[in-house]
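All protein chains but one are shown in place.
Going in written order, the chains are labelled A, B and C, and every chain counts its residues from 1.
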Amino acid sequence: MTRFGYLGPEGTFTQMALLSWRPATSAQHVPFGSVDAALTAVREREIDAAVVPIENSVEGGVSATLDALASGAPLSVTGEVLVPITFVIAAREGVELADVRAIGTHSHAWAQVRGWAQQHAPEAGYVATLSTASAAADLAAGGAPFDAAVCAPVAAHNHGLQVLAHDIGDLSSAVTRFVVVSRPEWLPTPTGFDKTTVVLYQRSDRAGGLLELLEQLAARGINMTRLESRPTKESMGSYCFSIDLEGHVADARVGEALMSLHRVCAEVRFVGSYPAANGQAVSVDPLTSDTAFAEASSWLESLRHPGR
Amino acid sequence: MTRFGYLGPEGTFTQMALLSWRPATSAQHVPFGSVDAALTAVREREIDAAVVPIENSVEGGVSATLDALASGAPLSVTGEVLVPITFVIAAREGVELADVRAIGTHSHAWAQVRGWAQQHAPEAGYVATLSTASAAADLAAGGAPFDAAVCAPVAAHNHGLQVLAHDIGDLSSAVTRFVVVSRPEWLPTPTGFDKTTVVLYQRSDRAGGLLELLEQLAARGINMTRLESRPTKESMGSYCFSIDLEGHVADARVGEALMSLHRVCAEVRFVGSYPAANGQAVSVDPLTSDTAFAEASSWLESLRHPGR
Amino acid sequence: MTRFGYLGPEGTFTQMALLSWRPATSAQHVPFGSVDAALTAVREREIDAAVVPIENSVEGGVSATLDALASGAPLSVTGEVLVPITFVIAAREGVELADVRAIGTHSHAWAQVRGWAQQHAPEAGYVATLSTASAAADLAAGGAPFDAAVCAPVAAHNHGLQVLAHDIGDLSSAVTRFVVVSRPEWLPTPTGFDKTTVVLYQRSDRAGGLLELLEQLAARGINMTRLESRPTKESMGSYCFSIDLEGHVADARVGEALMSLHRVCAEVRFVGSYPAANGQAVSVDPLTSDTAFAEASSWLESLRHPGR
Partner (left out) sequence: MTRFGYLGPEGTFTQMALLSWRPATSAQHVPFGSVDAALTAVREREIDAAVVPIENSVEGGVSATLDALASGAPLSVTGEVLVPITFVIAAREGVELADVRAIGTHSHAWAQVRGWAQQHAPEAGYVATLSTASAAADLAAGGAPFDAAVCAPVAAHNHGLQVLAHDIGDLSSAVTRFVVVSRPEWLPTPTGFDKTTVVLYQRSDRAGGLLELLEQLAARGINMTRLESRPTKESMGSYCFSIDLEGHVADARVGEALMSLHRVCAEVRFVGSYPAANGQAVSVDPLTSDTAFAEASSWLESLRHPGR
């Protein structure tokens, strides 16, 4: 039976992502305590795939995921899921909003409800928790150093908490993007609405820098949808770049761009080509279509072998 | 008397940064519970300046700082401080490393000692805390859901904890970079070893993207030392760019580059020009020196007014 | 009285250009035997201006003009004139087309009627002459080593020759562009439909080459309408670039581009800003308008002097 891991505990937005991922419907769902733990389990073949958050439209990139994908044994992203983020503030029975002295939740969630909290519970302090779900669990268990939790509606419900206010996110359009991570043993088939994720490590002896790398994409008409710099951890000021681009490694223009990056970078780590969650066909300039590349290739052959 | 805020509580690496910032020597030091709180206090004139972390060589950018500088009433970075990060693991008297079931610390610190923990305390869980110093404080106070804290040596000492192991960071060269943030009422004098921080918001109607922005720097021979993308929070996939570049806004080449960015961006938020902590003179191509710009300017004047 | 020189003799297309140049209407017209002679006369103040051909839509650039503008005492282009080129083949009375053994004309004209000649006078040889007008004059004078001349209609008429065929140019749309050249003592006022001509000499110690120069124009949204490489005459493979661009040196974007070229080139020779003959307003991206530059400039001032 297929086993899918996720960043637990039960009741997190990550589980909601997993629940909406069709290929995982009949799989076993295994919660993990951290992104690292889930991805290590994939690497060690304890599970077949893991669903982990990679970025949030308010809080930005999830460092643990970005870093785990950028180093260590290769992993491959084989899909992505977008989950709209809706927060509730919940408490144990009998507690009113006016009574709340301290609010527990994950720091990323807190960042997204800070505006609401300043307005509706200006006196309440903040207590960081491991996850939004664990805030709910701790509160329900008693003894937590906070008297209200910010969490997903499902977590409040699971733990028998009372919702004090619904939909308290400062930005109603907040979305978290999750990726499905497998071992790099297979490659999803191109769909026409694909994304490719790579991590680029620069050569220390090249002056061109990031500009040179982006030019390789622009020269092939490839759109970049995400760029995140991450420290290489070697020294302050040394970064690698985690990039999502439109298209599939099987596309001629993406293949040529990756080859050119491979030449000019110290390392290019391919992290997968997979269908984009929005399902919108990638817009391709006819000059960079597979047909255009194939024509150029046979034209070159004719130049190189004029006698034929 | 001058008042300097910092990300507290006492005993954090941020306080260590403040202590090493010479202009703050005779100032009053005021701890704040969050980056936001400290920067709000600067904006509201409760304090004159605040010292907050902006990036770490292992964990990357500090979102709260990046985001607070990128929006809201203007603030200005007027200095930077680099602090080497050294962690200890500490516990209450009588607790041995072998007894430790759960370790409390800030998630950024945890990321930097994870390797050590997996090796020396593989069974111990992790409990996120507001700061490394609060982990020490909570542990000393009793009742914390963890029995060891990862913190700065000074915090262990302040709270009478026993150090179980010294210098447990996975990367001995870990450094955190702090910035001194003031209201934008004055501009530090150019020193020849300056940095400039800006936040760039792209126009939605321009195809060029980040590439076009970086070309404006490259065309004037300006080196970029940090680039961080941050969500604009409007929708998934919409980012702004927080950038550090070499040179001072008073330098001709930096001035011209900023003007050109101002033209092509939806918004350029200037976040300050200030002396680099490393004190190394910026290397300037003679073709982009102030002299070269001044010569070009008087040459242009002579073309425009041939009769003179 | 104003004196305008032109590439003579009477009856050339250059005189036709001069006749259509309104500022020369009441001036004295002085023919010269070569482009060099005419431009030397401008430099030595014998005449006030000269009209010389600079390029032809079939034959390309006129080297003598390009080279004379690119070196020596500075000259300034103050206007341009487009003249459609119409050729006739003419002979002395009594000569039929079938009798023609050799055709005399200037090599540029010959290039433009070669197709016609191959079809209608395939047996006739070609004799190069100094100009189309001199071909007509020599033929009329008798003793010329050819029995038909290719020239402008007016030249055939002036010399009493009989036209054997009209409008024999291979490309009916052939046009020659002439420039009005003065001493660099005044600059035509911007009109909104201006061109600027410059000659760029590269630094031998820069790797960027022509690409770097063109980027300076592209970065300011400036369109290039002509690029001609010319040998610097120093050694094989050493070239300078004669360039026409849209806009006037008084335009902010053109001024900034010229300053940047001045910095990165060994030499930028400014050859003038003048109204384009087609009278079509230059299309300017709002992001590179004078207003956009002025706004950027006052924004920069506010950054540099935050106290004001």
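Note that a residue touches a chain if its C-beta (ideal position, glycine included) is under 8 Å from a C-beta of that chain, and two chains touch if they have at least 3 such contacts.
On a predicted model such as this, the values are computed, not experimentally measured, just so you know.
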Message: Just to confirm, in the complete assembly, which displayed chains does the hidden chain contact?
response: A, C
- line: Contact with the hidden chain, among C:25, C:63 or C:291, goes to C:63
- prompt: Of the listed residues C:46, C:215 or C:267, which contacts the missing chain in the full complex?
  reply: C:215
Field: Among A:30, A:171 or A:264, the residue in touch with the chain that has been omitted
entry: A:264
Task: Name every residue on chain A in touch with the hidden partner chain.
output: 76, 184-187, 215-216, 219, 249-250, 255-256, 258-260, 262-264, 270, 287-288, 292-293, 295-297, 299-300, 303-307
- line: chain C positions in touch with the non-displayed chain are 33-34, 36, 55-60, 63-64, 67, 82, 107, 111, 114, 125-130, 171, 173-175, 177, 209-211, 214-215, 218, 224-231, 233-239
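The rule is simple: only the chains that are shown with their structure count from here on.
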Statement: Matching the CA atoms of chain B with those of chain C requires turning by an angle in degrees, to the nearest 5, of 180
- request: Report back the single chain whose CA centre is most distant from the CA centre of chain A.
  value: C
Statement: So, in whole Å, the Cα centroid of chain A is separated from that of chain B by 24
- line: Residues in chain A with touches to at least two other chains are numbered none
